[in-house]
Structures are given as C-alpha cells and as structure tokens.
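Heads up, one of the protein chains got dropped from this complex, but the rest are sitting where they should.
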Amino acid sequence: MDSNGPIDYLPIAITVLVAGGFVVTTMFVSNILGPKRKGKIKLDTFECGIESQGNARIPFSIKYFLAAILFVLFDVEVIFLYPWAVDFRKLGMDGFWEMISYMGVILIGFFYILKKGALKWDTD
Amino acid sequence: MLGDLKTIPLDWYILLSSILFCIGVMGVLFRRNAIIIFMSIELMLNAVNLLLVAFSAYHNDAKGQVFVFFTMAVAAAEIAVGLAILVVVYRNTKSTDIDVLNRLKG
Partner (left out) sequence: MNTLIILSALGIIALFAEIFRFRKALFPLILLGLGGAFFFTAKEYNHPQIFLGMMNFDNYAVIFSCAILIIAFLWFMMAKNYFLQETSVTDHFALILFSLVGAVVMVSFSNLTMLFLGIEILSVSVYVLAASDKSNVMSNESGFKYFLMGSFATGFLLFGITLIYGITGSFDLASIHTQVAANHDSGLVIAGILLLMIGLAFKSSLAPFHFWAPDVYEGAPTTVTTYMATVVKTAAFAAFFRLFSTCFAGVTGHWTDVLWWMVVLTLFVGNVSAVRQKSVKRLLAYSSVAHAGYIAIAVVSMGAASTSAILYYTFTYSISSISAFTILFIVSRHKGSKDISAFEGMSKANPLLSFAMTVAMLSLAGIPPTAGFFAKYYVFLTAINAGNTLLVLIAVIAALVGIYYYFRVIIAIYFKPEQQLVPIKVGPLHRTVLIITTILTLLFGLFPNLILGWI
C-alpha cells in the first residue's frame, strides 16, 4: 500500500454504488410491480397477525428507563478493562490491585442502586 | 493496521472531524427537540474521538486512545444525567421541545 491515489478507493465506490443501487432499485421496482389494493385490513398495522391495540406512543414505566440508563453506565465502565487486559502481564500485581480498587468503586455504586431499589421490578 | 490508517493524510482526518463537529454544533444550536440536541452533542464528542484516535496513530502514542476511553465513559455518564433531567422536565411539562422551557428570562 504505497500508492495513495483515488484509484485505491474504487472498490469502496463500487460497494457504495451497488448497495445504494440495490436499495433504490428494489424500492422503486416493488412500487411499480406490486398490486395496489387499499382496504381497511390492508392498511392496518401488521403485528404478527394479531390485531393491534391502541397507539404505540404510550407513556411507559420509568423503570425501563432506569434499567436502560444503568445498563449503559455499567456497560461503558467495562471499557477500562480493555487496556488492562491488553497489558495484563506487564502491569502485574500493581495493575491487578488497581483494577480491584476500580471494580470496588463500581461495586459500591452498584450496591447503592440496589439498596435504593432502582432495580426492583415488582413494587410500584 | 496503524500503517493503513496512516496512508490517508492526517489533514483529511482533521477536516472530517471538523465537519462532523460543526454538524454537531449546528444541531445543538438550531434543533428544538431535546433528544436530537443530545444526539448532536454525542456527534461532537465522537468527532473529537475520531480525531484523537487519528492523532494517536499518527504519533504512534497510545495516550490519545486512552483519552478516548475517558471521553466515552464521561459522555455516557453525562448523557445518563441529561436524560434523567429530561425525564423530570417531561413529567412537569409533557414535552421534549426546548421551547417550553422559557420561564427564566430577563
């Protein structure tokens, strides 16, 4: 990979063209070829054959939100384990204890949200 | 892999990140829906992350990538707090449009 001309990007351009073209073509063609029937049942929302009920945009319990946010937080904290894992041997015992203290702090946070009842599902 | 990254000149990365960053800034300034503003802020931060990784590869120095870890973790915490505040706002105003937040003026 010494040269760096526009020609090197040809495969990418072809991929983009094919991918974009496929989407546009299928949408366009199915619109032309497909039969057009309009009835109440046809325009209804399709939900695995079950009759749909109500609007999808209803207020939902705050618990979903809490669980989702907490998941994101604890999920992201894991990225600090990657550098440790990469240099696991070189960091040795020092790194191990540092990681233990780091996980300890995270566990304190976890313990706090448990005790606060943020993850209780059955009570309202 | 680092070699591949370097075949594209650094200026292009700077340009790309600057454009992404500016799109984010424009989103924050001109959109009215709070969720979209949050996404624009994320875009700004991720433009910075991209540039950090590019510089890191260019300098052959891992510090930049470690910094990206910090930005990602902090951005997650920030957005969690922001969404929590947004939920409280939504409960009181029933809207995520920032134009309803106009009580403080003068």
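We call the chains A and B, going by the order they appear; numbering starts again at 1 in every chain.
As a convention for this text, a contact is a pair of C-beta atoms (placed from the backbone, for glycine too) under 8 Å apart; a residue touches a chain by one contact, two chains touch by 3 or more.
Every value quoted in this text rests on a predicted model; they were computed, and no experiment measured them.
Those residues of chain A that touch the chain absent from the view are 108, 112, 115-116. For chain B, the residues touching the absent chain in the complete assembly are 10, 14, 17, 21, 24-25, 28, 34, 37, 41, 44-45, 47-48, 51-52, 55, 58-59, 61, 63-64, 66-67, 70-71, 74, 77-78, 81-82, 84-86, 88-89, 92-93, 98, 101, 103-106.
Here is the rule we go by: only the chains that are shown with their structure count from here on.
Taking each chain's centre as the average of its CA atoms, chain A and chain B sit 17 Å apart. Contacts from chain B toward chain A in the complex involve residues 3-4, 7-9, 66, 69, 72-73, 76-77, 79-80, 83-84, 87. Those residues of chain A lying in contact with chain B across their complex are 1, 4, 62, 65, 69, 72-73, 76-77, 79-80, 82-83.
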